[in-house]
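All protein chains of the complex are present and in place, except for one that has been dropped.
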Amino acid sequence: MNTLSLWFHKFGSPPTFYRLSRLLCPWLFAAACLIGAVGLYAGLVLAPADYQQSDAYRIIFIHVPCAWMSLFAYIFMAANAFIAVVWRIKISEILAMTSAPVGAMFTAVTLLTGAIWGKPMWGTWWTWDARLTSELVLLFLYLGVIGLYSAIEDRRQAARAASFLGLIGIVNVPIVHFSVNWWNTLHQGSTVRLLGPSRIDASMLWPLLLMALATHIWFFASVLARSRTSVLEQESGKEWVREIVQAQGVRHG
Amino acid sequence: MTPTRKRRLIMIGAILIAAAAATTLIVLALQQNMTYLFTPSEILAGKVPDGARFRIGGMVKQGSVERGQSLTVAFVVTDGDGDMRVEYNGILPDLFRDNQSVIATGSMQGNHFLATEVLAKHDENYVPRDVAEAMSKAHRKHDVPVEADKPTP
Partner (left out) sequence: MDDFLAMGGYATYVWSSYAIFVVGLLIDYLAPRWRNRRIISELHGRFARQKKKTETAT
């Protein structure tokens, strides 16, 4: 066994994972809120109005980071699902299953804020173009994973079955991303590009990137918080869980 | 890696490749039917079946907007190669203006397009107002054609 998988096994051991995530969670949530607050202030107050869309474009500061997260969460989920299906590592099963509801939340916010943005600018809440439709399919994939996971009694079997579904759904991710290039869509092309210059003024770009950073941190905070509970639930027969519950149960009553 | 894991890895890999291939084929097959819109030159070339309801997409030609009684409006949609006159009776989106990309749904009536819905497509550029003004001023000074669609440098 090489060092990487050795490290993985150590971090992946449920008690270590539980303690580490309990330590990290509050800090991650606090960092996300702090960076998000600066980003929102910058986006709503400091960034100038757009030449075409005036102040309506400010929806970008939540719509675009959430849209990025909807894809990022899916890739994170699929990567863990892959490990879960092939290596059957418990923590990966849990991480894959807990990232689904967080990703679904970001996808739903993306669709809702997109509709609210579309009404005044495009003139419609919804249209069946390739970008909007594939993003809706993404939401259904998340809901399918969540539904399948809760439909099967045995937690580990449920996780592996739902992981399998999520893994196959990964083919939708490039479709969402490239839909605006492959087809004629009402939705415009990508504004922020990794390769080549972004098509947004610097004064509007930095609040957007701050918001993106905040939502990424939030995602990990939320996934860790959810996974911690799942670990406790699935390991409920173990001695270390008994110790933690007895220490915490007194406080919670 | 144990043989069972290797077998699972190969299985998952094969299934993923199959799923990707199937999706690619579906996408390629849909490409022909998934035409969200037609451009004016495509319509003039006769690519649209007679009497079909479809979407037309292009730019509003500079100075072509004629406003009639109440909400009636007529304008020319162009894609550079072909022009198409569009007539519409209804509320236009806020972004509707000269040189703006628009998508109209409706059908052909004689040689013009009768729209039941007009949507504005906005581009991926976000520029503060004063920067946009300064840029168009500089463009005019150097005889560069001013376009709303010019990407930010």
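Note that the chains take the letters A and B in the order they are written out, and that residue 1 is the start of every chain.
In the analysis below, a contact is a pair of C-beta atoms (placed from the backbone, for glycine too) under 8 Å apart; a residue touches a chain by one contact, two chains touch by 3 or more.
As the structure is a prediction and not an experimental result, all values here were calculated from the model.
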Shown chains that the omitted chain touches within the full complex: A
Touch criterion as defined above, residue of A:Met105, A:Leu165 or A:Val192 at the omitted chain: A:Met105
Residue among A:Phe17, A:Tyr51, A:Phe72 or A:Trp117 touching the omitted chain: A:Trp117
Which of A:Ser5, A:Gln157 or A:Ser236 contacts the chain that the document leaves out: A:Ser236
Given A:Ile59, A:Ala96 or A:Ala159, the one touching the chain that is not displayed: A:Ile59
Missing-partner contacts on chain A, residue numbers: 29, 40, 44-45, 49, 54-56, 58-59, 62-63, 66, 101-102, 105-106, 108-109, 112-113, 116-117, 119-120, 218, 222, 225-226, 228-229, 232-233, 236, 241-242, 245-246, 248-249, 252-253
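Going forward, only the chains that are shown with their structure count from here on.
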Interfacial residue positions of chain B with respect to chain A in the complex: 5, 8-9, 12, 15-16, 19-20, 23, 27, 31, 34-37, 57, 91-96, 103, 117-133, 148, 151-153
Contact set on chain A toward chain B in their complex: 48-53, 56-57, 60, 82, 85-87, 120-124, 127, 129-130, 167-168, 170-172, 175, 182-186, 188-191, 197, 199-201, 203-204
